[in-house]
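One protein chain is absent from this view; the other protein chains keep their places.
For chain A:
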Amino acid sequence: MLLSVLGKTFRFLGYTVQYGCIAHCAFEYLGGIVVCSGPSMEPTIQNSDIVFSENLSRHFYSIRKGDIVIVKSPNDPKSNICKRVIGLEGDKVCTSNPSDFLKSHSYVPKGHVWLEGDNLRNSTDSRCYGPVPYGLIRGRICLKIWPLNDFGFLRASPNGHRFLDD
């Protein structure tokens, strides 16, 4: 009687460990569901929207200008931030505010990206803490899941003027 209970317990633990490993690999290498909070990506992503992010792009180094990415915060490694890639390494970006008279530009250093939120007025992003190392990128958001009336792929940036083409 006791032996069969022990046997069932061990089998249950075995299945749990197997599913845990598969789930960990899936979240690490494939993608996962993310709940976004904060106003910095409005109107593209509102507060408490649920999105799906995929991690394959970061492993194959195919993040493009204009992608929305999930990044480990440079100042707090335990929290994640969600911003749009405005410039890749070598690109020229505008570091001054739109209200400044004299525009200042700089080049994104090697191995870094320049991030900005879509809600430029209410977003702490690379204009505040500088270019972010590529190694901090965790995934690229490809699909919005919730709210259902806004289901689907994400819109292009409403701030097209921030993308400086050479």
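Operating definition for what follows: a residue touches a chain if its C-beta (ideal position, glycine included) is under 8 Å from a C-beta of that chain, and two chains touch if they have at least 3 such contacts; residues count from 1.
Rule of thumb we're sticking to: contacts and distances are computed from a predicted model.
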Quick one: the chain not pictured, UniProt calls it what, "Guanine nucleotide-binding protein subunit gamma", "Protein misato homolog 1", "Glutaredoxin" or "Mitochondrial inner membrane protease subunit 2"? "Mitochondrial inner membrane protease subunit 2"
Tell me which of A:P43, A:G66, A:P133 or A:P147 is the one touching the absent chain. A:P133
Decide which residue listed in A:S73, A:S106, A:T124 or A:N159 touches the omitted chain of the complex. A:S73
Go through chain A and note every residue touching the omitted chain. 61, 72-77, 109-112, 133-136
